[in-house]
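The complex appears here without one of its protein chains, the remainder shown in place.
The first chain written gets the first letter, and so on, giving A and B; residue counts start at 1 in each chain.
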Amino acid sequence: MVRYFSLALVLLAVWLLLSGHYDPLLISLGVASVILTTWIAARLKIVDIEGHPIHIALRTIRYFPWLFWEIVKSNVDVARRVLSPSLPVSPRVFTVQSSQRTAVGRTIYANSITLTPGTVTIDVRGSELDVHSLTSESAAEIQSGRMDARVTIFEGAD
Amino acid sequence: MYAAAGLAIMATMVLAITRTLLGPTVYDRILAVNMFGTKTVLIIAAIAFLTDRMDLLDIALAYALINFIGIIAVLKFFEYGEFSRGGRGRP
Partner (left out) sequence: MLEPALDFLSWALILTGGVFGVIGGIGIVRLPTFFTRIHAAGMAETMCAPPILLGMMLQSGWSLVTFKLVVILVFLFLTSPTASHALAKAALHGGVSPHDEDVGRS
């Protein structure tokens, strides 16, 4: 039930901020559309731990700055390689084991790998991820398991 | 400032179009078109600031949505050959 209220609140905030009109008629129309959307989402049964994962909302404050910094670092590395005349890339494919327990955790891990330039998740089989990497350094970075551990903490114990 | 951003984005778009024309496989072309779409969102935002018409940002937002759904639809078409079939194992 908490999820429905939080979904309705988020939708209402988005509606108010995107419309920018605050007279009673338009706000009541907005409230009506928010209730309709929440009802449709409830009928579709997508307001669950996957569709609206509010339990990780607080921990994003710790995870995302770290992820942004990783993205900046690997961006600079990939940019240097693209611009150097000899094009020093050594593409390879490898498999990593993900230690997250839920599908949400694995999705966050796979998406974090893909967001970091130099590594792309190309296939997911259960808890095994096939990763394509541009260089052996970025492959070693993923295989060291630092990101995996971070995402497992981010996913939480519950 | 926004003119500089627009010029850089346009240069990127030209390079993406180059790959679209060269690209040996169909996936290369889809990749380049996806990149072109993302840059279109940015250039619409730059034009909004350049001409001081902030309503264009709504169009940029809608374009970002359409670009993503369009790429997924095209990929699904090339993977399954039709739009009506579901994922793995489904009829």
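Throughout what follows, a residue touches a chain if its C-beta (ideal position, glycine included) is under 8 Å from a C-beta of that chain, and two chains touch if they have at least 3 such contacts.
Quick caveat: nothing in here was measured; it's all calculated off a predicted structure.
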{"item": "Identified contact with the non-displayed chain, of A:V72, A:A140 or A:I153", "value": "A:V72"}
{"item": "Identified contact with the non-displayed chain, of A:V82, A:A103 or A:A149", "value": "A:V82"}
{"item": "Positions on chain A where the hidden chain makes contact", "value": "14, 17-18, 20, 71-72, 75, 78-79, 82-83, 87, 89, 91, 93, 110-112, 114-123, 132, 134"}
{"item": "Interface with the unshown chain - residue positions in chain B", "value": "1-2, 4-5, 7-9, 11-16, 18-19, 22-28, 30-32, 34-35, 38-39, 41-42, 45-46, 49, 54, 57-58, 60-61, 64-65, 68, 71-72, 75, 78-79"}
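Assume only the chains that are shown with their structure count from here on.
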{"item": "Mean-CA-position distance for chain B and chain A (Å)", "value": "20"}
